[in-house]
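Removed from the display is one protein chain of the complex; every other protein chain stays in position.
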Amino acid sequence: MPKHALTAFALTLSVVVPTAALAEWKPNRPVEFVAAAGPGGGTDTFARVVQSALSKNELLTTPIIVSNKSGGSGAETFIYAKSNKGDPYKLYFGTQDAYVLPLANKLSYSQKDLTPVAAMVFDPFILWVNPKTSGIEDVKGFIAKAKENPGQLKLGGAKAKEADETLMTLIEHKTGVDLTYIPYKSGSEAAIQVAGGHITANVNNPSESVEQWKAGVQKPLCVFESERLADKTVIADGMSWNDVPTCVEAGIDVKTFAQPRTIWAAADIPPEALAYYTELFTKAAGTPEFKGYQERGAQIPRLLTGDAFKDFIKQHEATYAEIYKANGWLRAEQ
Amino acid sequence: MGNFGQLMDGFAVALTAHHVMIMAVGVLLGLVVGVLPGLGAPNGVSLLLPLTFTMDPISAIILLTSMYWGALFGGSTTSILFNIPGEPSSVATTFDGYPLARQGQAVRALTLAFTSAGIGALTGVIVITLLSSWVANFAMRFGAAEYFAVYFMAFASFIGMAGGSPFKTLVSMMLGFAAATVGIDTISGESRLTFEIDELIGGISFLIAVIGLFGLGELLLTMEEGLKFEGVKAKLDMRTILRTVAEVPRYWVTLVRSALIGCWMGITPGGPTAASFMSYALGRRFSRRGRNFGKGEPEGIVAPETADHSAGSCALLPMLALGIPGSATAAVMMGGLMIWGLSPGPMLFSTRPDFVWGLIASMYMGNLIAVVLVLATVPLFAYILRAPFTVVGPMITIVCVIGAYTVANHVFDIWLALAFGIVGYVFKKLDYPLAPFVLAMVLGDKAEDAFRQAMLTSDGSPAIFFSNALVSTMMGLGILLLCLPLITVLFKGGLFGRPAAGDAEAHGRSA
């Protein structure tokens, strides 16, 4: 097989001598990063930041091509992974969507078609309002207003029956209020609708609303984490991310609802390749480019690979399945 | 005037030799991307993105925006010469550009398109320069109901336009809506019309439909008519180009109208494609030469091109000021901004004035460079037209096939494009208008999303579409535009009364 010959050839060329015995695999042709989101979306930015971190620090010397397959809320990406079984030159970038999408929709791929590689970072969720148009200043005010007008308070988010809407149903369960969810194409779009006073509140990642916060048209009420965010740099109104209370402190009993930024490979890739990528992305997480991305997004630095990542997936999927079941969103079993 | 001073600072940033060179490279790459139908401006810009990681943000955004201008210009070239829109937003340019080129006036058609496009782009940039802070606040006032009203106006202006059988127009438009529906529904998260076929879950790409309906469909028609490509007579001399440039100011009414429509659609979420259609439709209705539209009328090229480019420029403003991209390309650039460490949003203007005003200044320069470079390519394209069709035909076929593949790297898409090719051929021969199909496909799902979001916001009450002055005015105008042709038709003697043969002639196979 000429493939082996080429691999050997590439190995002799390689400057960095891999230390671990397993890491003797090295890509000898362009690697494709498939993002399960459209250009400009959160997952797309994630994939491109990793791309820039790898190529700027020369961690990966073969060309990296980023492509987008956002169809079907990203399902297109994972269906594509299924059709490229065993191909170690394609990696798939997503969130929890990789294992949550098949819960609600009848799709032709399942988790068996994917090899988990890494969860590189977690995006926290924050509850936002426009303090000027809504008159809401804190979580207590939010809950009071929602109780006054059951079903009248509009909360926006990205897409339907995904992270944002799931989180809203959690808020409803824990506080006993009745909200109306309005799906938009993206989290930033929902943020602008809140800023413009068209809807009352939204839930999204910090980076999607931080500029509106600085402009005074949005205010963070609480963060859906068990601990406050670490960053103490003042952003607006004399507040830093660290000054935003956790939702448990503020009165919504939702402990942690972070969104992992995940990387996958197709099923049945060589174990050497998996080991190589695991090491590669561990290194990438330490680069200044990636650290800068984490800081800007007020993300939670938490790298998961190997068995730790697999355990996390199992547990995270079960959490989602439970909420989906309660909401009646689980797809009918065939 | 603060903006003016800042613009001057911006020019100081943009006008270095390094940046001018970047602009030229960007425009040239953009032209190539624009000419290839599958690789649109959004793809092109995202392909260049990795190159910008090592650049400073100002050089990076200048490279990307220059590529965008180049792609917008390049898209019109293939629309006019081969009836293949290289970009979605240049579909409307085919309606008169291609007929004019077939009359042997390809050079004139191209020059008209490029000159008016340049004027449109400059208008857009001037609007950005003067109104940047106001526009940001204005765009905030757009909720779901207002979004819907914008789309409604675009439909309404177009609906009465198509001649021929009203039933065929209806079928064509509804097929467009149906095609736009395929895929996962934003509002409910359910998959619609996919019938559990994997390839359909991502929806049907608009580009695939356009490559098939226009590109391959036209090839089949040309083939049937006997291998003739009448661009052959295209005369090529500098004087034609200069004379045409001098001719453009004569269409000043159309220019002003189209530029206004373009700026409006760029600032509001309509986008360049809808802008070019709306401008074409309104041009056809309100211009004195409106009855010649579809037969190679110069104003029919000027109208969509001006609107397309002014909308393309204006669409960058909501991206910079609010972080909502006004077009697909703007979405990619916004991703770039975040990677370079900048956050698009209301504060960008005060935190990084050098970046914002450097960009705006580069838009003036980039468009000027684009017009000059693209006019320089006219002789090259005129030369291609001289080759016999037996050679050009297969080449266009290959371009279409690769284009269909590169849209999403699906082989299935190529088959789909071939199917659309047959549909395009049959529909054209039977005088089904294609424009309503295209418009419905571009705006259909967006309009539906906005409508249903508005309904959710208002708890199902349609009163939301008349709840404030802004949305009421837009809906009112839309209804007026919708009724205008109906009233005219009723006065002229009913739907069935008209002889279809006359219509077919009037609308023309050429459209």
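Order of writing sets the chain letters: A and B. Residues in each chain are counted from 1.
Assume a residue touches a chain if its C-beta (ideal position, glycine included) is under 8 Å from a C-beta of that chain, and two chains touch if they have at least 3 such contacts.
Just so we're on the same page, contacts and distances are computed from a predicted model.
When the listed names "Acyl carrier protein", "Tripartite tricarboxylate transporter TctB family protein", "Carbon-phosphorus lyase complex subunit PhnI" or "Putative spermidine/putrescine transport system permease protein" are checked against UniProt, the chain not shown comes out as "Tripartite tricarboxylate transporter TctB family protein". Touch, as defined at the top, links the missing chain to these shown chains in the whole complex: A, B. Which of B:32, B:260 or B:384 touches the hidden chain is settled by the complete complex: it is B:32.
Set against the missing chain, the residues A:108, A:133 or A:180 yield one that touches it, A:180. For the chain missing from the display, the contacting residue among B:16, B:133, B:390 or B:488 is B:390, taking the whole complex into account. When the missing chain is restored to the complex, the residue among B:131, B:418 or B:470 that touches it is B:418.
Touching the omitted chain from chain B are residues 29, 32-33, 36, 39, 43-44, 47, 165, 167-168, 170-171, 174-175, 177-178, 181, 185, 187-188, 190, 192-195, 216, 219-220, 223-224, 226, 388, 390-391, 393-395, 397-398, 401-402, 405-406, 409, 411, 414-415, 418, 422, 425-427, 429-430, 432, 448, 451-452, 455-456, 459-460, 500-501. Contacts to the hidden chain, counted on chain A, fall at residues 2-3, 6, 29-30, 32, 63, 65, 89, 180.
Just so we're on the same page, only the chains that are shown with their structure count from here on.
A separation of 33 Å divides the Cα centre of chain A from that of chain B. Residues of chain B that touch chain A in their complex: 42, 46, 49-50, 53-54, 140-144, 183-191, 196, 198, 201-203, 322-325, 328, 331-335, 338-339, 341, 343-348, 408-409, 449, 453, 456-457, 459.
Contact residues of chain A toward chain B in the complex are 38-41, 44-45, 48-49, 51-52, 55-56, 64, 66-73, 75-76, 79, 104-108, 151-152, 154, 159-162, 180-185, 188-189, 191-193, 195-196, 198-199, 207, 210-212, 214-215, 217, 292-293, 296.
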